[in-house]
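After this line comes chain A, so read on.
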Amino acid sequence: MTVLRVIAVLLTGFFVGLTLEGIARKIMARVQRRYGPPWYQNFIDVFKALSKRGISHGWIFDFGILMALGGVIATLAFVPLGDLVAFPGLDNIFIIVYLFAVGALGMAMGMVGSGNPNASIGVARALTQMLGYEVPYLVAIAGVLYYYKTSSVSGLMMAQQDTWTLFKMPIGGIVAFISLLGMLGKKPFDTPIAPAEIASGPMVELSAKYMGLLMLMHTFSIFVEISLFVDIFLGISNYLTFLLKFTVVWIIATLISAVLPRFRIEQVVKFYWKVPLSLAFVQVLFVLLGWVF
Partner candidate 1 sequence: MISLTNLILVFLIGSIVSYLLTKANKILGSIFNFLLISYALYVVWNIKVGHEEVLFRILRDVERTLKVTNLGKYFAIVSLIVISFVAFFIIEWIRKKDIKPAAFNSFLLLMVSGILGVFFSNDLLTLYIFWEIAVLGSFLIVPMGKKESKRAAIIYVVTSAIGSYMYLFATFSIYQRYGILSFEQVSQYLANDSSNLFKWFVILFIASAGIAKSGIFPLHTWLRITHGNAPDAFSAVLSGQLVKMGSYVLAIALSVFPTTQLFSSFYHGVPLLNYVLIWLGNISILIGTFMAIRQNDMKQLIAFSSIANGGYILVGLGIMNSIGYAGGLFHVFNHAIAAAMIFLSFAAVVYRTGTTKIDEMGGLIWRMPWTFVTYLVGIISLAGIPPTSGFISKWMIFSSLVSKGMFITLAITFIGSVGSFLYVFRPLAGVFLGQLKRKHSDVKEVPIIMLVPMLLFVILTILIGVYPKPVLDSIVSIENEVGIKAIEHSGTIIKTPLGQWNTLTVFTMFSVGFIIAAILYMIFPKGKKVDLTDQYTGGEYLYNYDLYHYATGFYRFIERLYDKHPSFEKLYEKLVSFFRYIGYFTYKLVYKTSPSGYVFWITIVILILFWVRW
Partner candidate 2 sequence: MTNSMNNTIERLKSIIRNLKVEEIDEREVKIEIKPEMVLNALSLLKGSGYSHLSIITAVDWIEENKFELVYILFSWNDGGKFIVSTKIDRKKAKFVTVKHLWPIARYYERELHEFFGISFEGNDDMRPLFLENWDDLPPLRKDFDPMEYSKKKFPDREYHKDVIHEAKVIRGDLNG
């Protein structure tokens, strides 16, 4: 039974993720008053990339990509999508956040294994950015956990009987959304993948098949991050309302990223530890004092 649910979760992640990325490119185009590619463009890109004959830099390069994709698939399996929960009792918030690090470490190791300094600079930036957005995110989430006294994601979702956690703890919601932008690697925070400065950062030596696998990994990781946000902050939802909320959050994130230029890496860390971290502590103070709407 769990196998069926896991397959369902993975397929949702694949199809919904890629279509939403196509829609995001369409929105970005419309913001720039362009016609924009069809919504299924990302499917074509992924399969085209997979069908080409690329180059590999040795066994650590391949192992890194496999570990990255495997890690993110494993993380996705644990994330509850609305009421579709693959492992009912075991979806602990810290597991998902730290299993996600397996994917990040795998990719980082594979890319630096290619031997290109652009990749190492990109990975160093990615890890720094992770240090930046991870701390406020986890503090805000810890406030929610403390309030609801449970750390299982589906439990958190179920606990929002009366109103959404977003309305209960607005500041926590804002902090989580800002860190979400950092996690997605969208425009304001895409310093690690800056195509102009470091030739698309870690992906500099990724040729055909590996580029395709990494695009899949990127889609799954986007799916994991946003579904975490939706589950915790946007109230109870069955499978369809979950996808609806997911799309709304995704569109807002795309709109923000369509208009903002790219941060420098010091600014990212300084920003995350000035504004969101202090907001997170304010929110946590409110939770301790019990001032929750």
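Behind the choice of candidates: all candidates are chains of the complex that A comes from, given by their letters.
Everything that follows uses one rule, which is that a contact is a pair of C-beta atoms (placed from the backbone, for glycine too) under 8 Å apart; a residue touches a chain by one contact, two chains touch by 3 or more; residues count from 1.
Just so it is clear, the model here is predicted, and its values are computed rather than measured.
A.B. asks: Thinking of the complex as a whole, which of 1 or 2 is in touch with chain A?
C.D. replies: The answer is candidate 1.
A.B. asks: Given the complex with candidate 1, which residues does chain A contribute to the contact?
C.D. replies: 6, 10, 50-58, 60, 62, 65-74, 77-78, 87, 89-90, 92-95, 98-99, 101-102, 104-105, 108-109, 112-118, 120-121, 123-125, 127-128, 130-131, 134-135, 138-139, 142-143, 145-146, 149-152, 155, 199, 204-205, 207-210, 212-213, 216, 265-266, 269-270, 277, 280-281, 284, 288
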